[in-house]
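Moving on to chain A:
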Amino acid sequence: MRHTRIAGILLSAILVGGLAVPAGWAQQDPVKIGVIQPLSGPVAASGNYVRMGTEIARDWINARGGVLGRQIQLVIEDNKSDPKEAASAAEKLIVRDKVPAIMGAWGSSMTLAVMPKLEEYGVPMVVETSSAASITKKGNPWVFRISPPSEMEALGLGKYLGDLGVKRADFLAVNTDWGRGAVAAFGDILKKRGANVGAVEFMEQAATDMSAQITKIRGTGGDTLFLTTSVEQITLVLKQGQEQRLGRKIVTTGGSSSPDQLVRQAGAAAEGTYHILFFLPWFPEAMPDGKLAKAFVDEWTKRGHPFAGLTEGFRGHDGILTIVEAIRTAGKAEAKAIQAALWKVSLMGVNGPIKFAKDGPPGKESGQSQPSIFVVQIKGGKVTLPAFMAKK
Partner candidate 1 sequence: MSLRVEEMAVHFGGVAALADVSFEVEAGRITSMIGPNGAGKTTAFNVITGFLRPLRGRVLYEGDPLTGLKPFQIAERGIVRTFQKTNVFPQTAVLDNVMIGLHLRERAGLAAILLRRRRVREEEATLAALAEEILAFVGLAHRRREPAGALPFGEQRLLELAIALAARPRLLLLDEPASGMNPAEKTAVMGLIRRIREQGVTVFLVEHDMRLVMGISDRVIVLHLGRVIAQGAPGEVQSDPQVISAYLGGR
Partner candidate 2 sequence: MRRVGLGVLGALLLAAPFWVWNPYYVHILIMAGIFTILALSLNLLLGYTGQLSLGHAAFFGIGAYTSALLALRLDWPAWAGFVAAVLVAGLAGYGVGKVSLKLRGAYFVLVTISFAGVIYLVSVNWMELTNGPLGLPGVPPFEVAVAGLFELSFRSKPAFYYLVLGVAALAYLVCRRLVSSRIGRAFIALRENEALAESVGIDGTRYLVLAAVVSAAMAGAAGSLYAHYTRFVSPEVFLFTYTVTMVIMVVAGGKGTLAGPVVGAVLFTVLPEALREVTSWQWQMLLYGVLLILTVFFLPKGVVPALETWLRERRAIRP
């Protein structure tokens, strides 16, 4: 029983000392925007690129005088690639830091875990990376997505299928919401366009040896391999594919494959591969807003960030830009007003035009923007625009 009393003393000490510090003394001056990203754990690289992008947007906006005459301040939280942590981070941002809007939370499971919190407190979130279709179908009116769900990406690729010459495709994807979703979406499109689907293989997020899957795919006799995973695993698959003389046309999906890194790390193994991207940092002028894209690439390089991170980093920029635009439109930094204003924003991000259309059950729709989608090819150790893209 002595234990109980000690527990009591400790508990109260912690609760009184640790939790009950006055919450209201934070400065009111800057407009706070919450950011939730995976900054540690297995996908830390991507999360950190997005964070770098948000910081560029913040500095640019503040240099131009901020919004509503106030500077903006980012409150960045790590979700450790864990949905529980993502929900805790959202709770902390909304309640403790009183942010009127959030950008996050990279992976779909993290975003899905945050969504009930948005509804609970009535705070809008701009989703910058997550691709699961269900995010905008749940009837959560606080969610506004600027990244394409896999279905939209697949549809976007659909028009190039003929140019790519896909007759019989195999899939190799990371065994997560994203990989599973991409396989389903691209599989659908392929079947609709009369192409065959052969092997569908998965790999764990942390797996490093994919030779078994490759050996299996090598046996199907297809012509194209659709690859959906992080750039690290793409590198490994390309290298190991070369080791086993896989000899396939490879198309990576998801937009975060940073071909530069592939050229550097996979070398000749990356030759000839196609990549679906949402940003072309090699040809910023080919982007819908060439000037903005160029400036972003320059700033990124100036800051010494790895070039390979640009294809992720731009999302951070566009997400923050969207929120700030909504604050400007709303005329005040309040959650409800920002939510309403998000429906009205129409702006040009690094990716292209951002404008939300309604998605999900009527009456409580989520917002979904339609991002621009591009395809590049690695040729001669360089990233090139394939002929069919250039002619568009």
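For anyone wondering why these and not others, all candidates are chains of the complex that A comes from, given by their letters.
The rule is simple: contacts are C-beta pairs under 8 Å (C-beta built on N, C-alpha and C of every residue); 3 or more make two chains touch, one makes a residue touch a chain; residues count from 1.
What you are looking at is a predicted structure, and each value in this text was computed from that prediction instead of being measured.
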Selected neighbour of chain A [touch, this complex] from 1 or 2: 2
Complex contacts: residues of chain A adjacent to candidate 2: 1-12, 14-15, 18-20, 23, 39-40, 76-78, 80, 82-84, 87-89, 91-92, 94-96, 108-109, 112-113, 115-116, 121, 132, 134, 138, 175-177, 179-181, 202
